[in-house]
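Missing here is one protein chain; the remaining ones are kept as they sit in the complex.
Read from first to last, the chains carry the letters A, B and C; within each, the first residue is number 1.
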Amino acid sequence: MLARLGPPAAIAAVILLAPLLFQSGYHFRIGALVWINALAVIGLNVLMGLAGQVSLGHAGFFGIGAYAAAVLPARYGLHPLAATAAGAVLCAAVAFTVGRPILRLKGHYLAVATLGLGMLVAMVLTNEVWLTGGPDGMPAPRPDLGGWRISGPETWYWISGTVLVLGVLLAQNLRISPAGLALGALHDSEVAAGTLGVDVARSKLVAFVVSAVYGSVAGSMLAFLNGHVTPDRAGFLQSIEFVTMAVLGGLGSMIGSVAGAAVLVVIPQVLTFFHEYEHLMLGVLVILIMVLLPSGVVPALSSLLARRRKE
Amino acid sequence: MNLLQVEDIAVSFGGVRALDGVGFTIAEGLIFSIIGPNGAGKTTLFNVLTGLNRPSHGRVRFRGSEVTGAPPHRLAAIGISRTFQNLQIFPRMTALDNVRVGRHLQERTGALRGMLRPPGTAAAEELSRRTALELLDRVGLANVADKPAGGLAYGIMKRLEIARALASGPKLLLLDEPAAGCNPAETAEIDRLLLALKRDGVTLALVEHDMKLVMGVSDRVLVLVEGKVLVESEPQAVRLDSRVVEAYLGSAHAGGGA
Amino acid sequence: MAEFLQFTSSGLTVGAVYALVALGFTLIFNASGVVNFAQGEFVMLGGMGTVFAAAAGVPLPLAALLAVALAVVAGLLLDGLAIRPARQAGPIVLIIITIGAALVIRGLAQVFFDKEFHKLPGFSGDASIHIGGAAVLPQTFWVLAGTLAIFSGMWWFMTRTMTGKALRATAANRLAAELVGIDTRLVTTLAFAVSAGIGAVAGILITPITLTNYDIGTMLALKAFVASVLGGMGNPIGAVVGGLLLGLLEAFAAGYLSSSYKDAAAIVVLLLVLFAMPSGLFGSKSVERV
Partner (left out) sequence: MKSECSGSNRGRVLAWVGAVGAVFLAAQPASAADTVKIGASLSITGPASFLGEPEEKTLKIYVDKINAQGGVNGRKLELVVYDDAGDANKARTFATRLVEEDKVVAIVGGSTTGATMAMVPVAEDAKVPFISLAGAIVIVDPVKKFVFKTPHTDRMACEKIFADMKKRGLTKVGIISGTGGFGKSMHDECVKVASTSGVEIVADETYGPKDSDMTPQLTNIKNKAGVQALLNADFGQGPAIVMRNIKQLGITLPVYQSHGVASKSFIDLAGPAAEGVRLPAAALLVADKLPANDPQKPIAVGYAQTYEKETGKPVSTFGGHAYDGLMMLVEAMKRAGSADPVKIRDEIEKTKGFIGTAGMFNMTSTDHMGLDLGAFKMLQIKNGDWTLAD
């Protein structure tokens, strides 16, 4: 019981306590960005950490979610929250149709296929100027819920935090459910899972659709937080950043995904003190973490703490 | 009643005929063993029966219905399960979870249901855990239930794989060299387990090199050589058949008789 | 007809660039199973190193050698400081490490070089040669020749020399290779050094066409990764054919279809190829031993 509710409770605690240290809207915005990125990375973690299927195109769904939140209200008068749901449904549909052929591939071939998928999405968002406003992006509406205008980093800090805790809880439930066990099984041995009655292709597809929906909802929230969306949110650099967050934090660990998101959102803000050495320092940091903590920040620290407690 | 009919099965990997014209039937409730020198095509035959290799020729019928070329998960659903020559356990999971995956067909495995945990989920989980624990206990592994499967001893992993296959409630269980790499004590333990399974009405098909084990438990024995069926009959008859000795030990010994 | 020839020559020019960079990928992947996302930075070091050495008064050929040496040192440092210490980490972790390394090399380049664009003169001038109505830069032939030379050199090295065989053995089964006395760490380091050198040579050959700047590595590494997967990961023939095919695809898509969706056309074809042949054009079909 505790293993299931541990992570969501721990993350909820951090979300509640962190604002005590915040001094300005800027810190709330950084917090909101961490929770939004973490939600997308949790979805990627279900696909990569649980089901073992690599994806270098996760930002494609992140981009679709962001643009759904911007385009649907602007062109079709849909309420922003309905637009978020529509974006999630659209991403699920795209993942479902494209997923079946793509997920027959394995390893590097799957990586390049998903990379291509993400780049296709980014290209459409860049070139279809009539719909998306082109490379300079377009404004996203500020949703209102019964007269209450939802805007400002502080509001979005709490909303994205709540959605993240919900997302972690659902992911944890999935992980320990029969469906989650099946995903973990096909991660270790597709052949064995098949002979035990697991429809491997369908299970992978389910994990792909779930990760797409997580990415889409996170994208929509970023659009509302920023009030503006640009195609580079769907680009391959964003996809690679998500994968780096998932691996840095620890594949398979939900708290790891949140920690990974925190590292790659917060640290660059701190590194601005180094001005032109900023990128160099980030690169050194990524290498150090991966060399010293190869299983990821959280799993490595957990086992370190567990081992010390045993002595 | 014949549980499994295999007719004229042929499989070739790029011109090499791994199996050629293989036909036999397995009667319900018996232990059917397949023996033969290395490279005879035993594992390929198991792969055909469990949907991992598609035969280029021939038909497989299970409980009367045609199943040739069906994918592994559909064959598992109608009651065919197996273990593997090179262990395919799930190392990162606990032994208990390995067996719980075996119960995949008996459980409600919708992802949405898993995420939303509707009422009754906890109870179903408890049932699944308890049943899995019983199966572990049956193969004498209740004490390692919560240990990661990857860290267990080889002999224990072998039995875990059997328990996991049993969890899917098979009518026909294919065991690919269950005693390989086991010491005499572990082999005796597997011997007792096979007979117990037979008593519980599970039909077993065995690929095994340990002649003492094979001759001890089998009701029927099939000898496979270079992808073809050499002979298929009672264990005693097979043991005395000169062609079998020749196939195993080479022609020089055949004349002398066993 | 001239149009077709012009598109083909453009496709071959760009394709040869991708093939040359993809060859660098192949060597490191073969020796260590690592997909080196910093390969593009070695290409950058080749181009920028030569430009800055030449600007400091060093004659061009010597400047090129210095740039190759610089890249080889970078390759050795990457192996020594990052890949070797993380030896037991999984492939995905090693990819992230190379991404970190790319950030480090780019970070250093933007400070010690600069952020401007630079060019190198064509090795045999910049006047275009006319072949059947198509105008081709002489540099294209240098790039194609370079690709052929490096490909055959790599093919000879991998099949005819003991070190080459040791490298392939390490790739096939590291443990078995060690058991037969191959110093797999040396082989991997060698692979990184040679691969970095190949990357630098590629950078020098392509700069007269693509120009160079501290940030050029990222997109080149991406396109080369796509090319080497299209051709079949780890297979030198695959890298060259995959690279040329990708270049031709982009050129014909730009010429005949709509130029704003030329990259999209290349990706759609890549996906179709992968669906039809799940391990690339020349990839080794791995049969799972059960």
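In this section, a residue touches a chain if its C-beta (ideal position, glycine included) is under 8 Å from a C-beta of that chain, and two chains touch if they have at least 3 such contacts.
Please read all numbers here as calculations on a predicted model, not as lab measurements.
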Subject >> Displayed chains contacted by the hidden chain, counting the whole assembly >> reply: A, C
**OP:** Touching the absent chain in the whole complex: find that residue among A:Ile176, A:Val266 or A:Leu288.
**Re:** A:Val266
**OP:** Identify the residue among C:Ser9, C:Thr147 or C:Thr170 that touches the chain left out of the display.
**Re:** C:Ser9
**OP:** Check each of C:Ala149, C:Met219 or C:Leu272 against the chain that is not shown and name the one that touches it.
**Re:** C:Met219
Original post:
Among A:Asn226, A:Ser257 or A:Ser295, which one is in touch with the chain left out?
Top reply: A:Asn226
**OP:** List the residues of chain A that touch the chain left out of this view.
**Re:** 2-3, 5-7, 9-11, 13-14, 17-18, 21-27, 29-30, 33, 126-127, 129, 134-137, 139, 153, 222, 226-228, 230, 232-233, 255, 259, 262, 266-267, 269-270, 272-273, 275-276, 278-279, 297-298, 301-302, 305-306, 309
Original post:
Which chain C residues would touch the chain omitted from the figure, given the whole complex?
Top reply: 3, 6-7, 9-10, 13-14, 17, 110, 115-119, 126, 128, 135-137, 206, 209-211, 213, 215-216, 219, 251-252, 254-255, 259-260, 262-263
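Throughout what follows, only the chains that are shown with their structure count from here on.
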**OP:** Using the touch definition from the top, list the chains contacting both chain B and chain C.
**Re:** A
Original post:
Chain with the smallest distance from its CA centroid to the overall CA centroid?
Top reply: A
Subject >> Gap in Å, rounded to a whole number, between the CA centres of chain C and chain B >> reply: 48
Original post:
Cα centroid separation between chain A and chain B, in whole Å?
Top reply: 42
Subject >> Where chain A and chain C are represented by their mean Cα positions, the distance between them in whole Å >> reply: 31
**OP:** Hunt down the residues of chain C that sit against at least two other chains at once, touch-wise.
**Re:** 290
Original post:
What residues in chain A touch two or more of the other chains?
Top reply: 191
**OP:** Would you tell me which residues of chain A are touching chain C in their complex?
**Re:** 48, 54, 101-102, 104-106, 108-109, 111-113, 115-117, 119-120, 123-124, 127, 191, 236-237, 240, 243-244, 247-248, 251, 276-287, 290-291, 294
Subject >> chain A-facing residues of chain C, complex >> reply: 35, 81-82, 85-86, 88-90, 92-93, 96-97, 99-108, 110-111, 218, 222, 225-226, 229-230, 233, 260-261, 263-264, 267-268, 270-271, 274-275, 278-280, 283, 288, 290
**OP:** Provide the residue numbers of chain B that touch chain A in the complex, in ascending order.
**Re:** 50-52, 71-73, 75-77, 81-82, 84, 88-93, 97, 100-105, 107-111, 113-117, 121, 125, 128, 164-165, 167-168
